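The complex appears here without one of its protein chains, the remainder shown in place.
Chain lettering (A, B and C) follows the sequence in which the chains are written, and residue indices restart at 1 in each chain.
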Amino acid sequence: MCRWLAYSGSPVLLERALYAPAHSLIDQSLHSTLGAEPTNGDGFGVGWYDDTPRPGVFRSIEPAWNDQNLRELAAHVTSGHFFAHIRAAIGSAVQQTNCHPFRHGRWLFMHNGFLADLTRVKRDLVLAVDESLYPEIAGQADTELLFYLALTFGLEDDPAEAVAQAIGLVEAVGQRKGVKYPFQGTIATTDGERMWVFRYSSERRSRSLFFTGHVPTLRELYPDREVLFEVSDDARLVVSEPIGDLPGAWNEVPESSYGVVGRGEDRLSPFVAKPPATSVPITA
Amino acid sequence: MCRWLAYSGSPVLLERALYAPAHSLIDQSLHSTLGAEPTNGDGFGVGWYDDTPRPGVFRSIEPAWNDQNLRELAAHVTSGHFFAHIRAAIGSAVQQTNCHPFRHGRWLFMHNGFLADLTRVKRDLVLAVDESLYPEIAGQADTELLFYLALTFGLEDDPAEAVAQAIGLVEAVGQRKGVKYPFQGTIATTDGERMWVFRYSSERRSRSLFFTGHVPTLRELYPDREVLFEVSDDARLVVSEPIGDLPGAWNEVPESSYGVVGRGEDRLSPFVAKPPATSVPITA
Amino acid sequence: MCRWLAYSGSPVLLERALYAPAHSLIDQSLHSTLGAEPTNGDGFGVGWYDDTPRPGVFRSIEPAWNDQNLRELAAHVTSGHFFAHIRAAIGSAVQQTNCHPFRHGRWLFMHNGFLADLTRVKRDLVLAVDESLYPEIAGQADTELLFYLALTFGLEDDPAEAVAQAIGLVEAVGQRKGVKYPFQGTIATTDGERMWVFRYSSERRSRSLFFTGHVPTLRELYPDREVLFEVSDDARLVVSEPIGDLPGAWNEVPESSYGVVGRGEDRLSPFVAKPPATSVPITA
Partner (left out) sequence: MCRWLAYSGSPVLLERALYAPAHSLIDQSLHSTLGAEPTNGDGFGVGWYDDTPRPGVFRSIEPAWNDQNLRELAAHVTSGHFFAHIRAAIGSAVQQTNCHPFRHGRWLFMHNGFLADLTRVKRDLVLAVDESLYPEIAGQADTELLFYLALTFGLEDDPAEAVAQAIGLVEAVGQRKGVKYPFQGTIATTDGERMWVFRYSSERRSRSLFFTGHVPTLRELYPDREVLFEVSDDARLVVSEPIGDLPGAWNEVPESSYGVVGRGEDRLSPFVAKPPATSVPITA
């Protein structure tokens, strides 16, 4: 169980999104209300885009609520495109290399959920990672493995298709190993221009996911909220659990669907996991 | 807000007290039920006595629930006298030097509560610490300061009297500075042979404190509980919040009282804070 | 023993100054050559100015050479005015609140050296800190105390005078307590527009301090060095130990002197510690 937040829009100080709102993501690290676990204190990570070629990533094993360096960073870094993640570890160690978001080139990836029965499926999934990508895997988190599977299946060319194949492989291997519901979770990935968000689980009872409504409409609803006039018309937040205190601001991403946000694009589509196109060896 | 546990009795592996019971102290680091805050994730500490002259102290800024080294230590260290503390920081930094228990010579000291409005009273209280003890203060926690005040007032000779004077000074300085309820909390201190536990607050609405009943009586109540037959007749646990699942096992320490446990002694007495005997300069 | 670096000039990515040069500050964390100790692995800190009202400060207890977050920060933060410090602890704990630079409002302060026999002089020096500033002291480092003394003596109005008085008090108290050479070190402080750097010790054998020559002159000497053409004419680095591989680039700050850099100002003056103007109580 984790919580995450993704922002795309006109540049803002990170703290505007991470600390300022009521029931902020940082508050949720101590007191989540929608999560399976109320505390997400096993580390955190932030990834942000600026003018440099690669996004910055700041990850720590301290609980987010008392990390002074995160507070400093958030008060000084401005970005128009960023991810933040707070972690509740399930099994894997609390170490920076297991903290989200994960990065490859210009891409970031984060996840709230899990690969069920990881020890039974891990080896076969690791074998399916492209050999040239394999040495980059630095931690032991299920999400990092899922990211490298998606990269193997072409994340950088067609993110929705690649994630569908990666989860499809997880389900195929899981079923062969007798895992009832192999995948659970919401995912966000981005290249710094557009972001793709997914809500899916093998069980069709997926973790919650919400996105903010159209900013001009929100301004009409809440004409006295300054923040709505500071951000651009196309600004979007996508979150595991609503933040702030504007009841009409949030829409739920439907079960088994994915969305694309950014560069004018802005749509929701059904999501279907599919077995990977390339044949992947699975041990008996 | 914090949670603590103190054990005195026949030697046991620390994990028997820290991890094994239902709703154990380590569980409480993530989900306390009686505390003002459900999460006590801002570090922890353990202090234990063995054959060496000085108690061992292991303190960490990680949440106790995911500290692998604490788990190892608890599985390998045996002691007949130990303290454990999990911290929810109020204001002061999350750093080892602010973690309880604090140590001076053979003495340990820990606290669940606070000195109200610390910034207004701190300087006067620091001035009251004996000059020879002053350089030992390593952190910025209110509890460490309280410990050095108690040492100044003779903790090593008469712990109950010294704590009464230390809290009395906190109240005297607080009142002069306009602090309504200067002290809140439960305290435990020990020299490795006896332990003194206190429950008191200026407001007379003190944090909870419990101690286990007489072991032979508990054995009659729960004849199938092995742990009760492993420990000595005189074993005692004192805790902020009951652990385990033996409803009749716990007695509450009454408001405004203190207890002494160990070396055959075993009594509860009323606690009254008193102005320190020696005159202490207080700035206007 | 520590090492530090201060930059003032046109905005650059921090990594240009911290990581890129030969024998960079980060290299010096592992292999210093001029320092009393070759390893400065007891934490580090960076402070930088941007458009926000208060400088950012990032401090960590990990050795700088392997801190991944410092590497990320340095690759993404651009500043025209920043401090960096790597620490070799002498006695005080390795904790963030003991890491330099220290901050108060818009001011930063860092130090390579020590207050000799700190335990003998500390209490009297703490007493001399202005009562309104006292509660801000968060750690136990001698340098943080020196900073608050300098603030007490007017650092924000006249930095050179305030530092002279702070060191003067350290010497006065030290002498009364029988400390032979009470102060040692180099100091840098800044308000984000100008910086003041000091080289002084009671013994007159002060830690080394160097500053870069005039950029236009350096360009003539090294016409093929791109970095010299990227920075502004008035750019200056001040360091404990030269970095890079341009032999003619560095001038030594003379013994017992201080310099001012920035806003057109650019001068070196003799430094004399002086007893504080206000009377300060010193215990016998």
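Just so we're on the same page, a residue touches a chain if its C-beta (ideal position, glycine included) is under 8 Å from a C-beta of that chain, and two chains touch if they have at least 3 such contacts.
Just so it is clear, the structure is predicted and the values come from calculations on it, not from any experiment.
Among the residues C:Asn66, C:Thr119 or C:Ser132, only C:Asn66 touches the chain that is left out of the figure.
When the missing chain is restored to the complex, the residue among C:Asp42, C:Glu72 or C:Asp191 that touches it is C:Asp42.
Only one residue from B:Ser8, B:Ser29 or B:Gln96 touches the chain missing from this view: B:Gln96. Contact with the omitted chain, checked across A:Lys122, A:Arg194, A:Arg225 or A:Lys274, is made by A:Lys122.
For chain A, the residues touching the absent chain in the complete assembly are 92-93, 95-97, 118-119, 122-123, 126-127, 131, 134-135, 137-140, 283. Against the chain not displayed here, chain B makes contact via residues 13, 48, 50, 52, 54, 56-60, 68-69, 72-73, 75-77, 96.
Panel shows chain C; residues 30-31, 38-39, 41-42, 61-63, 65-66, 68, 89, 93-94 of it touch the chain omitted from the view.
Everything below uses one rule, namely that only the chains that are shown with their structure count from here on.
If you lay the C-alpha trace of chain A over that of chain B, the rotation comes to 180 degrees, to the nearest 5. At the interface between chain B and chain C, two copies of one sequence, more than half of the residue numbers in use appear on both sides, so the contact is built from largely the same positions. In chain C, the residues touching two or more other chains are 96.
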